[in-house]
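Heads up, one of the protein chains got dropped from this complex, but the rest are sitting where they should.
Order as written gives the chain letters A, B and C; numbering starts at 1 within each chain.
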Amino acid sequence: MADLRPLTALGADTARSARFGALTLTERPDIALASLALRAGAAEPAPFGLTLPGPGGLSGSQDHAAFWTGAGQWMVLAEGRAETDFAAELRAVAPGCSVTEQTDGWAGVDITAPGADPLERLTERLVNLPPEALAPGRATRTVLHHMPVLALRHSDTRLTLFAMRSAAASLWHALETSAQRQAVS
Amino acid sequence: MLIPHPLLGLRDAQEFTYLGDAALLDRPSPEGEGAEAAFCDYVFLRGNPAGVHRELWFHEQGDRSWLVVTRNTLTHEILGAELASKVAKALKGAAE
Amino acid sequence: MTRIPGGLIDRSQTLTFSFNGKRYTGHPGDTLASALLANGVHLMGRSFKYHRPRGPVSAGSEDPNALVTLRSGARAEPNTRATVAELYDGLTARSQNHVGPLGFDAMAVNDLLSPVFAAGFYYKTFMWPRAFWEKLYEPMIRRAAGLGALSGEADPDSYDRGYLHCDLLVIGAGAAGLSAALTAARAGAQVVLADEDFRLGGRLLAESDPLDGGPASDWVAEVEAELRALPNVRILTRTTVFGTYDHGIFGAVERVADHLPVPGTSVRQTLWRITAKRSVLAAGATERHIPFASNDRPGIMMAGALRAYANRWATLPVAGPQDRIAVFTNNDDGHRTALDLLAKGANLLGVIDPRADAPRFGDYQLFAGAQVTGTHGRLGLSSIEITRDGRADWLECHALGVSGGWNPNVHLASHHRGRPVWNEELQAFVPGEGGPQGLIPAGACAGRGSTSAALGDGARAAQAALSELGISAALPRLPEAEDRPLRQTAFWHVPGKARAWVDFQNDVTVKDIALAHKENMRPVEHLKRWTTLGMATDQGKTANVTALAVMAELTGKAIPETGTTIFRPPYTGVSLSVLGGGDTGKDFRPTRLTPTHHWAEAQGAAFVEVGPWLRAQYFPRPGETHWRESVDREAKAVRSAVGLCDVTTLGKIDVQGRDAGEFLNRVYSNMMGTLKVGRVRYGLMLREDGHLYDDGTCARMAEDHYVVTTTTGNAGLVYRNMEFARQCLWPELDVQIISTTDAWAQIAVAGPRSRELLSRIVDGFDLSNEAFPFMACASLSVCGGLRARLFRISFSGELAYEVAVPARYGHALMQRLMAQGADLGVTPYGTEALGVLRIEKGHAAGAELNGQTTAAMIGLGMMVSGKKDSIGAVMSRREGLAEDSRRLVGLQPVDPEAKVVPGSHLFADGTAQDMAHDQGWITSACFSPHVGSSIGLGFLEDGAARMGEVILAANPLEGSCAALRVVPPHFVDPEGERLRG
């Protein structure tokens, strides 16, 4: 589409990635996001075949995932689809819902590790959440170094954090600093 | 403090923003002679008990829900929390 | 050297360190205090007021005396207790609070003047002459006061913060704590075990009593090994839990690298916020001393400390094995020290015990019914006076252990202002009812101090705590341990005329307490404040209970009637660096960057902090030497050609739903429900109290879809208030809102040639005035298929648009607009020019919307609709608001060279310039290239009716006063033809 070239939230042509000991941080500019809110009296849709999860939940299929963001509200995401009009697609499969484009509202960073332990040692330095709120299959909004973030625990070994796109550099800096310290300790 | 979020369980109060007396749910009618006086009471004369207080907290760094939290201002003990939208709807239902 | 055999130090390694420039050696496992004592150094500091020579009185974190400045340069750490400073190779420390060498402190003259410096003396003098206080008396007092000094340099180390959540937090890893942790760990609970020491074991390490017949340290090691192997246990050594907060939240500091010469790549300390469902407080007890004449000399210490130094650190506070050591105790526990010293081969003078029926537990001389009534020794103890049956004898003695019994460490159980209660049997305060939710005190801090009792108590506490969580825990088999009954008697001080210290660091004596009593400073809080008792760095850990007892004796009341003290966090001092969590300097708060930030940076833009954002302030060009040149050029370009400004920072809120229009009717003061699709309306938001708090635009994209903008600073607040309206006030409305501020890069394209420029990037969209008039909006595509939003709105008063594209294209769009507009004179402009343009147009911004103003004041009173209910409408009609005649006016200097200064106050010509005649103030001002002079906006009483009048703008703060003409607040195109063209 368009003859303009996009920049990632960290201001480059390509996604940034870095390794610190067992931890790998990867910018994820490819993830498309759209919010979905039920209108009064509307039935809960099942967009892309997803079962919309309950409070604190994250559910996903091969291509799509959805996580709960508030009463009657979810965020739906699709990896590798940032360049499409994902909100329009979602709108088409979520009748009776308010859908808002969110892809560019957020800067996503994947944090992966070979096991749960290094990930959890990192997150305990970053966010103040009971462990069950960040167990695999859970997602939540919280605060990290004064930044609002969305935290999605896909699995034991993978967590995605989204900060406001404008705060991408601050998010990366916070994660990098913390991951570096974990790597040396 | 920990706020017992009715949907998300215990969450650190740092995720929340405090507003105050839950009587703010009961906005007066703008109609009629006494409207101005009723609004002045509504805005300025809030409950300030030394004891159990029903108050509004906003889960700003969370699910963006407003909660009515019942808390003892002498001990900070929290006795319960509900979604404010539910309380507000019930209030409106009762008024009608 | 007085190293003796045994102890828990690693003699295979030698560490070198220096104190006051002199080099010494010690071993891993030593503290600075133990190593100095082992090197025969007993004098470590000076007291606060009288500069008395002092050595350690304890072997723990309660020590009031052995305060040193650790490290040097920017890492200097004043007031560090030598008794807990872990020895490392290369450690340097200096004593503090003396003038001249530690041994010959010139300030010790204060000791001779001590009769003058009695409690509260400074409240009674230094009042004459009045001017001397700041000039003479106070500087003198300040120089003398204080303990150590900060370096004045920024702390070079890094710090971290972390959050732990657990089922059970165990505070203290002595007998009770270890058994609690073991019990909970075996039950599979998530356990955090924290101890301030660098080694687990607590008091077990200081005692010679066996566990299951073997050394206690063996049992500790076994338990530690088991706990460390369990995934559900987190052990935090060198970690002080310093405060108990609400709902099971604790503050703790882990000293990650304080035992290393420099932290290296590690953080120095970590601040942990621990959220625990339940907690066991196993904080142990602190020994109390017995004030007697001259009881403060180096070499006099707590009996328990003496034994800790002997047993754990293999040293005695004497110059050599020939030196005599005595014990002065009113309870059986003190005798243990005597036995341990004998076992270590010390030259024991004997035990002085005021109890006439004092028992003897071993082969030592017992002075039953005797008291220590005096001491000699200039920089260390040389002899003591023992008085028995009225007969006094001076005996040579170089170290004295004193025990007045033990005070349970109730602090963390009392941080919620639950008062400890007096236990008559123990003659001590123990934790009372109403303590922190879910916290169970166990072991010595609960008044159950024998090793056997503590072990059992800890296990039972953990079991009880976990059962409340539905976790059943079995009691572990605990080792056989000593189980001496704890008997403490009331013997609080040795009567006498000489000074007997109660608070060592602050030099508060029994006499000072008596004086406070005489002067009716009897409530315990008055006593503390009048005498400074308990206010020193040890927070009275070794003084408060004794002082209370002395006051009780004077008033003839019982101790609990006399009062208790309130305990407040922190338990021991916490560095401000770690409390700050490490986010300092530029990392103090996150920085939000606009989508065109990197582009602007490449253009050499100057940036300015606007709330959390960093925005381009202006774009200097080569040859421009002053920011005004750049700003003038940018503003002129907008008025004459076209300018580009990144306005992404304005808040954007997406409002959808069947009732979106009705909802916006209620949150805006003006009507939004009637807005046609494809149109934009300017809106005002009021607080419920009727004052103005934000403005912005509201664009109707579809019947059930609006996009609302807010000011940059209020984006979060407006969102919160909208959620409040949606969830709390009108939950029956069908409306959904979400912030999209960051999702769209929004660029203002402003100026007479903006249409021409935009026409070059839109994909076949009709931009003509007819098709897309002022206040129109549309979804469209630009640059060959990129979805975008276009708003025809103007902040500058010129023909202008704002174009929004997905944020990742903001950078490219800016480049494209710059490239496409080169022939049109396109010019990027920053916040300064933006400010100039809006002042010229008379648009209110932050300085006018300061929360103290009304819609009427900015000339928009008619925008508060009387036809509908909206937030703030009713209260905006209150008398005080309705009668306020101040109006926003334009201000132009009579002398075109004069400057309009924001913050000046406005006066009618010829009136006195004082508060009574103040008629308003200047909110904003700038140099206007359009007008050709400085101009301003301001609020002026009766402003609407004073057009043309010349008034005075007084700025006495900077000695200026300017004559200004009152003009309408639209310096540009008052009819609004340009923006509609």
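What we mean here is this: a residue touches a chain if its C-beta (ideal position, glycine included) is under 8 Å from a C-beta of that chain, and two chains touch if they have at least 3 such contacts.
Operating definition for what follows: contacts and distances are computed from a predicted model.
Missing chain, UniProt name from the options "Simple sugar transport system permease protein", "NADH-quinone oxidoreductase subunit M", "Oligopeptide/dipeptide ABC transporter ATP-binding protein" or "N-methylglutamate dehydrogenase subunit A": "N-methylglutamate dehydrogenase subunit A".
Considering the whole complex, the hidden chain is in touch with B, C.
Only one residue from C:R11, C:R378, C:R487 or C:K518 touches the chain missing from this view: C:K518.
Within the set C:L271, C:A413, C:A473 or C:V931, the residue that contacts the chain not displayed is C:L271.
Considering the whole complex, the residue from C:R388, C:R529 or C:R628 that touches the absent chain is C:R529. Among C:G585, C:G764 or C:G910, the one in contact with the hidden chain is C:G585. Contact with the chain not shown here comes from a single listed residue; of C:P321, C:G345, C:G851 or C:P896, that residue is C:G851. Only one residue from C:N39, C:T270, C:T373 or C:Q539 touches the chain missing from this view: C:Q539. Seen from chain C, the chain kept out of the figure touches residues 48, 75-79, 115-116, 118, 121-128, 130, 133-134, 138, 141-143, 145-155, 161, 243, 245-246, 249, 251, 271, 273, 415-417, 511, 515, 518-521, 523, 525-526, 529, 532, 535-537, 539, 568-570, 573-577, 579-581, 583-589, 591, 608-610, 687-691, 693, 846-847, 850-853, 875, 878-882, 901-905, 913-915, 918, 921-924, 954-958. Where chain B meets the missing chain, the touching residues are 1, 13-14, 17-20, 37, 40, 43-46, 48-50, 53, 55, 71, 73-76.
In this text, only the chains that are shown with their structure count from here on.
If you average the CA atoms of chain A and of chain C, the two centres end up 31 Å from each other.
Touching of two or more other chains is recorded for residues 73, 128-130 of chain A.
Among the residues of chain C, those touching two or more other chains are numbered 275. Looking at the complex, you find that chain C touches chain B at residues 245-249, 275, 416, 437, 688-689, 716, 720, 723-724, 727-729, 731-732, 869, 873-875, 877-878.
By the touch criterion stated above, chain A contacts chain B in their complex at residues 55-56, 68-71, 73, 128-130, 132-133, 140-143, 148. Touching chain A in their complex are the following residues of chain C: 160-165, 190, 265-267, 273, 275, 583, 587, 589-595, 597-598, 612-613, 648, 654, 656-658, 734, 736, 738-745, 781-787, 806-809, 811-813, 816.
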